[in-house]
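With one protein chain held back, the other chains of the complex are shown just where they sit.
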Amino acid sequence: LSDSVNQASKDIKIDFTREGRQGFAEVIYGEGKSLTQLLAIAKIHTDAQQPLLVTRMNDGIMEPLCESFEGNTGELIKSENERTLVWLPESYESPKLTGQVALVSAGASDEAVLEEAEMTLNFFGASSFRVCDAGVAGIHRLLAHEERLHQATMCIVVAGMDGALPSVVGGLVGCPVVAVPTSVGYGACFGGVSALLSMINSCASGLTVVNIDNGYGAAMAGVRLLKSITKASK
Amino acid sequence: LSDSVNQASKDIKIDFTREGRQGFAEVIYGEGKSLTQLLAIAKIHTDAQQPLLVTRMNDGIMEPLCESFEGNTGELIKSENERTLVWLPESYESPKLTGQVALVSAGASDEAVLEEAEMTLNFFGASSFRVCDAGVAGIHRLLAHEERLHQATMCIVVAGMDGALPSVVGGLVGCPVVAVPTSVGYGACFGGVSALLSMINSCASGLTVVNIDNGYGAAMAGVRLLKSITKASK
Amino acid sequence: LSDSVNQASKDIKIDFTREGRQGFAEVIYGEGKSLTQLLAIAKIHTDAQQPLLVTRMNDGIMEPLCESFEGNTGELIKSENERTLVWLPESYESPKLTGQVALVSAGASDEAVLEEAEMTLNFFGASSFRVCDAGVAGIHRLLAHEERLHQATMCIVVAGMDGALPSVVGGLVGCPVVAVPTSVGYGACFGGVSALLSMINSCASGLTVVNIDNGYGAAMAGVRLLKSITKASK
Amino acid sequence: LSDSVNQASKDIKIDFTREGRQGFAEVIYGEGKSLTQLLAIAKIHTDAQQPLLVTRMNDGIMEPLCESFEGNTGELIKSENERTLVWLPESYESPKLTGQVALVSAGASDEAVLEEAEMTLNFFGASSFRVCDAGVAGIHRLLAHEERLHQATMCIVVAGMDGALPSVVGGLVGCPVVAVPTSVGYGACFGGVSALLSMINSCASGLTVVNIDNGYGAAMAGVRLLKSITKASK
Amino acid sequence: LSDSVNQASKDIKIDFTREGRQGFAEVIYGEGKSLTQLLAIAKIHTDAQQPLLVTRMNDGIMEPLCESFEGNTGELIKSENERTLVWLPESYESPKLTGQVALVSAGASDEAVLEEAEMTLNFFGASSFRVCDAGVAGIHRLLAHEERLHQATMCIVVAGMDGALPSVVGGLVGCPVVAVPTSVGYGACFGGVSALLSMINSCASGLTVVNIDNGYGAAMAGVRLLKSITKASK
Amino acid sequence: LSDSVNQASKDIKIDFTREGRQGFAEVIYGEGKSLTQLLAIAKIHTDAQQPLLVTRMNDGIMEPLCESFEGNTGELIKSENERTLVWLPESYESPKLTGQVALVSAGASDEAVLEEAEMTLNFFGASSFRVCDAGVAGIHRLLAHEERLHQATMCIVVAGMDGALPSVVGGLVGCPVVAVPTSVGYGACFGGVSALLSMINSCASGLTVVNIDNGYGAAMAGVRLLKSITKASK
Amino acid sequence: LSDSVNQASKDIKIDFTREGRQGFAEVIYGEGKSLTQLLAIAKIHTDAQQPLLVTRMNDGIMEPLCESFEGNTGELIKSENERTLVWLPESYESPKLTGQVALVSAGASDEAVLEEAEMTLNFFGASSFRVCDAGVAGIHRLLAHEERLHQATMCIVVAGMDGALPSVVGGLVGCPVVAVPTSVGYGACFGGVSALLSMINSCASGLTVVNIDNGYGAAMAGVRLLKSITKASK
Partner (left out) sequence: LSDSVNQASKDIKIDFTREGRQGFAEVIYGEGKSLTQLLAIAKIHTDAQQPLLVTRMNDGIMEPLCESFEGNTGELIKSENERTLVWLPESYESPKLTGQVALVSAGASDEAVLEEAEMTLNFFGASSFRVCDAGVAGIHRLLAHEERLHQATMCIVVAGMDGALPSVVGGLVGCPVVAVPTSVGYGACFGGVSALLSMINSCASGLTVVNIDNGYGAAMAGVRLLKSITKASK
C-alpha cells in the first residue's frame, strides 16, 4: 500500500496557496475517493504541516486514515458518523472570526448534519453553539431557547421530514438564517426533497437554503458571512 | 335556455335518499359543469325543497345561478371567491352535530380554502370558529390562540407555501387534526405540492392530510368525526 | 457494551411527563438509532417501569434488544417483520378508549403496515379488529365484511399498488376513514407514490391520508379520535 | 379563405389506401391543425366520398367545419364538447365487427372521453353500450350492472381522480379490459397522472392502459381486438 | 422448518375455485413472500395436484423451493433469472387457447421480462413464438420478421431504454399490441419510466401498456384476449 | 369603490410596530390581493405616513394603485414589469445600512427579478450596484467586472436556464453569495427548476439559494446580512 | 412609439464583432422582449446593414416588426407560426458552408420546430433538405427515404410524442445525428418530456439531444459541425 500511497502523493496536487485568491483553504470532498488517495492526501498535509478537513468519506476509510496520523503531533477530530475528519498540526494557529453561529436542529437524527457544519465552522475559526431537538411539534422547547438565539450572529437550522423549523426560527430572529434540509424521514419525504421544498417556500422572508444534508455548505456560508463581519468590525 | 334547463332537470338524477346508506346528503361538484346543468340541478333542489351545496364552480356561473333562486324563500350563501354556493330552504331544519371545529389558516390567501371548509361544515350542521393569519413565521400570533385551540373537538389547518402550520398545531393539541395544503405560493411550491409533502411528512404524529385546496374534503372528514361523537355522546 | 449503554442512558432524556401537555406518551422512532442508544432507552424505561413502544427499528436490533428485557417481568410484543416492539411493565394498567378501529388491508404484503398500526393502537388502549386480503380486484370478498365495517368507530385502510381500496371503503361507511398507502408494488408504483396519489385524489369524500407505510401515524390519528369520543361519551 | 383551402387541399396527401397495409382508415388528429387545413381535409374527403373522423379539434373549429359539409348528403355527428367529428357519406356502408364493447365511466366529467371512444368505435363498425356514473365510491351502483358487463366482448373503463374503477371492473370480468385515465380532478391529480399510475399499478391482472384522456386510443385497441375476433369467428 | 411449513400450509387459503367467477387460476405473487410461505403454498398445490405459477420470487428462494418438489411427478419449469416457477402435475391437462402470441423484444437484457410473459402464457394454455433482439436501432433486423408478425393473433412487445419498438410494431401489424416497458438502461431511463412514457405516448394507435417489467400482466392481457377468441371461434 | 376601500382599510390590520420584534417593516405580498384590498392598504400607509413596499402585484393593479397616491407628497417608484411598488413619504428618512450589494444577472430576461431585489434592498436602506448580461456563455464579459465584484459586501446572482452563473461568481469572490433562479427559459427548464437545481448543487462552496424568481427573498437575506454588519461595525 | 424605439436603440448594445471570438453572429432571443425592444434592435440592424435572426417571438410582434422593414431593401423571411424572422440586407453575401443537413420530422405538428432549424441553418449558410411526416408508426415511409439520408452530412431529427424516430434514423446512418424533442402530444407527454427522455435513452449510439422545441439549438450544433468540416475540407 505504502508504495502506491507515495506514488499518489506525488500525482495529487493540493493548492495550499488557494487561500490567497478566494480566502479559503482547500477542503477534501471524500465521496468516491479511495483509501489510497486519502492516505496520500493526508501524507501531503502532514508533510507540509497544513490543516486538513475531509468531508463525506466512504465507509471503512476513517479507521485506517486516522491510524496514518500516528506519530504526528497535532489534534485529530472525527465525527460520530465517521464521515468527517479534521487534523490540525500542533504548530497551527487557527484564525479567529468575529461573531458566533447558532446551530439549531429539529431531531436527534439531524445531528449528524449539524456536526458536519460545526466541524467545518470550527476548522475555519468560527465559534458556534448548539440548540438541539427543537422540532416544531414541541414548539415550547424551541421557545425556551429564544433568548439565546437572539445572541447569534447567524443561525444554521437543520431539519428533515416537514422541514418546518427554519420558518419558525426565521420569524423569531433578525439575523441571517441558512436552512439545511436533511434526508431524515421515509416514504414521501423523498430523501429530503420534502424538507428542501418546504424551506425554499418558507413564509419567513430572507431565509436561504443549501443542498440536502449539506452541513458543510451551510457552514461555508457562515464562514463567508463571519469573514465579512470580521473585516467590517476592524 | 329555460327549455334546455327543463330538459336537463329531467335527465339528471339526484339521489336524495343517499343519506340513508352512508349518512351524507349529495353535494354537487361544480367543476366542468355547465350553467345549464347547474340551473337544472338548482331547479330540482328548489322543486324538492332540498338543501343544496355546490363546490368549485367555474367562472361566470355564480351570478346567473343565484338569480335563478329568486322567488324561492330560504337562505342563499355564496363564498367570496364565487366558487361555493349553499341554499337552504326556509322549511329546512339543519342537523346539529356535537362539538366544534377550529379552522386555522396561515395567511390571508389561504382563507378561500378555509371558507369552503366552513360552508361545508355548517351545511352539515357542524359548528366552527376561525383562527386566521396564524402562519409560523409569526409564531407568537398563533400561541396567543393556544387556549382557544384546546377547546376545539378537531382542528382543520390550512396552509400553502411551506405548509408548516399543521405540524405546530398538531404539537399543541391532542384532538384530531386534518391538514389542508393550498396552492398559494409560486416557483418551487409547484401549485401546493410543497405544502402537501410537508404535511404528509409532518413530525407531529397522527396528523392526516387531504388534497391541495380541498377544504370540502377536510370538512367532510370533520363531519364524519362529529357524527361519530354525536352518536357516542347520546 | 454495558458501559456505553449506561453512559447513554444518562445522556438521553425521556420525557415521561409529556403526556401532560398533549396527552400522549412518548414513542421511540427507531430508524437510525444504534443498538447502544436503544438499549439505553430500554434500560431507562425498565428502570422507571414505564411502557415502551419502538417503531421502524433498523435490521439486527430486535434480537439483542429483546434479550435486554430478560429478568424484567411484563409483556414483550414484537412485530413479525422485527421492526416494532412493545414492552408493558407488569404493574402497568393500560388506558381503555371507547370505540373500536377496523384495520382493513388489500393484500398479504400490506399486513406489516397494518400490524404497526395495530400494535400502536393497542399500546394506547384502543381496540381494533382486522379485515385482511380485501383488495378491490376481488370486490365480493370485501363486501362479505360490509356489516362488520359498519360497526367500526373508524376505519384504517391499508393498500399498496393502485391504492384503490380506501375509496371503496369510504363509500361504504359513514365513520372517519384514514388511508395508509404502502410501498408494496414495483415499477411505476414508485415506492408507494402511486397509492398515495390515488388516496389523496379519492372520489370518496372526507377520506384523509398519512405518509407511505405510516401505520403508526394512522393509528395515532385513531388514538386522537378515540380520545375525543371517550371524552364526549363520559 | 376558399382559395387557401383549395390550395391546401392540393398540398395535403390523404392516404385512402392505408387500410390496405394495416387495416385501418386514416384518422385526422385535429390538435394544432388550422381551420384552413381541416376545411381542406374535409373537402378532400367529401370529394372522394370517403368517411372522415377528426379528433381533438382546437376551439372554434367545429362550427365552421360543420358548415362546410352543407350540401353534401351523408351523416354528420359531433361530440358534445365540440372536439370530435364524424362524417359518413350517404353511400358509405360501414363495416360490422363481431362483439360489443362496454364503455364504463366513473363520473359525469369523464363522459367526454367516453364519447370520443364511442364515436371512434362506431366509426370503425364496432358496437358498444354505456355504463355511466359507476365510480367506486358508490360500489353498489356498479354492481347493479355486473350482469351486463359479463356480456361484453371487451371493457373500456374511463376514470379520473383516483382511477380506481378499472381495478374493480378487471376483477369482475374475464374479458380484455382497457383502462383510460382522465384529467378530471385538481391539486395532486396532476392532470390525470394520479389516475394513470393507479391503473398501471392495478391489482387486477391483465389490465392494459392508454394515455390520459385518450378515448380514441382505447377505442382503436378495441377495434384491433374486434377485428381479431371477427376474423376468428368466420 | 417443516413444522412451520406445515403450520403455514394450514393458515394459507388458496382459492382453487376462483377460476369459476372470473375464469383464471390463482397465481402466486412471490415478492416479499418468505421461503416458509412459498414452501407451504407448494405443499398445498402438490397435495391438491393443482398447477402452480409463482412470479417475482425474492433471491435465494428458487433452489430450496424446487427441491421441495422432489418426489412429486409432474413438470417443473424455472426461468433463467430464477424468479418465475411453473409446476404442472403429471395428471394435469392444460387448456388449449386459440391463436398465438408473438413475443418481440428489443435487446438481450429485455429477455427476462419476455420469459416471464412466455411462461405465463403457456401456463394458461396460450401458444407463443419469439422474435428477439429486434431493437429499432437495427430496423432491418425487425423487418426481416415482418411476415411472421402478420401471423400472430396478438403481439407483446418488450423494450427498455427508449421504448421505441412497440410504436414500430404497432404500425406494422393490425392485431392487438401490448407494450411492456422494462427497467433496462441507466441514468435518465429512471428504472423504466422513459420507456413507459414512450409507449404511453406512442404514435401508433390502439397500443396499450402495462407496468414496467410486468411480463406477467401483458401475458394475462393475452390470456383474456385469447379466451375471447377461443369463445368466439367455437 | 371608495366606500369598500374605506371599509377594507378599517378591517385590515397593518403591524407598524413589527419592526420592534424582528427588525423589519412589514411588506405587502400582492399576489392574489384585489385592487380594493391594495387601495385600502395604500390608504392606511398614506394616512400613517409610513413607507410601503408591495411585491408581485396581479395584472391591472399598478395603474389605479399609483393614481391613488396623487395628492400625497413623497416618492413613488414602480418596477418596469408593473409588479413591484415602493412609496416613501416625504418626511421619511431611510435607514442607511453599511456595505453594498452586487446585483449580478445572466441575461436581459433576468432583469425583472433583479429589479425586485434592487427595490427591496433600497427600501430597507441597503446600497447596491448592477452587473448585467454577464451570462457564463460569454465568460470574458463577467471577468471584465471581477475587480468590481471584489468590492461588494455580498453578491446576489440572478440566472435562469442553466443557472450556471452563481457557481462562477461564487468561485471568484469570498463574500456571501445568494443565488436566485429565474423562470426564464422553455422546455425542460420547467419554469426555473433546472436553474434551481443547478444552484442547489453548485460546486462553489457556501452558496445559498432562494425560491424561483424570488428577488425579494434574496434582498431580504441581504438586509439581514447588512444589518449584522452595520451592528458589528459600530 | 418611435421616440421610445429611438431611445431603446441607443441603450441596446449589439455586438457585431462577436463573430470574431467564437465565430457566430449574434442571434436575438425574442421570448419576453417587447415590441419596442425588437423594433429598436431591427433599427440597429437595418442602420448597420447587418443580417438579423430573431427566434421565439411573443404573439402579436411579427406583423408590426415586419412593417418596420418597409423601405429597406433586402430579403425578409418569416416562419409560418410567426415566431421566427430573418432579414438579410441586399448587400449581404451569405457564407457558404460545406455539406448538407437532413431535416427529418415525424408528424405535421413537428414541422414548426423543423422550420426554426431550417431558417437558422440557412441564415448561417448551411444547406439543408427536408424529409417530413416520416414517423415510425409508418416505418416504410421513412425507409423510402433511406438512400437520401445516406447523402446527408448530418441529420437533425424532430419528433414529439414517443420521440422514437431519432433511434431509427440513428441506426440507419453513420453521420452525426442530433435529436430534437417537441412538445407535440398531450396527457403523459408532459410537454415534450416523454420525447426528450426517449431520445436521451436512445438505443442508437452516438445520438445527441437538445432541449424541447429547440430547433434553433439543433441548427447551431449543425453550424458548429459544418464549420469544422468546411475548415477541414479546405
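Letters are used for the chains, namely A, B, C, D, E, F and G, taken in the order the chains are written, and counting of residues starts over at 1 for each.
Going forward, a contact is a pair of C-beta atoms (placed from the backbone, for glycine too) under 8 Å apart; a residue touches a chain by one contact, two chains touch by 3 or more.
Since this is a predicted model, take the numbers as computed values, not measurements.
Visitor: Among the options F:Ile61, F:Cys189 or F:Val210, which residue touches the chain absent from this view?
Guide: F:Cys189
Visitor: Extract the touching residues of subunit E with respect to the undisplayed chain.
Guide: Subunit E touches the chain not shown through residues 107-109, 140, 184, 186-189.
Visitor: Provide the residue numbers of subunit G that touch the chain removed from this figure.
Guide: Its contact residues with the unshown chain are 22-24, 27, 98-99, 153-154, 171-178, 196, 200-201, 205-211, 216-225, 227-229, 232-233.
Visitor: In the whole complex, what residues of subunit A lie against the chain that is missing from view?
Guide: So the residues of subunit A touching the missing chain come out as 21, 29, 31-33, 56, 181, 183, 191-193, 196, 211-214.
Here is the rule we go by: only the chains that are shown with their structure count from here on.
Visitor: Match interface F-G to one of C-D, B-C or D-G, accepting only the pair for which over half of the contact pairs are the same residue numbers.
Guide: Among C-D, B-C or D-G, the interface that shares over half of its contact pairs with F-G is D-G.
Visitor: Distance-wise, how many Å sit between the C-alpha centres of subunit E and subunit G, to the nearest whole number?
Guide: Spacing between the chain centres: roughly 46 Å.
Visitor: For subunit G, which residues are shared contacts with two or more other chains?
Guide: Where subunit G meets two or more other chains at a single residue, that happens at 107, 187-189, 193.
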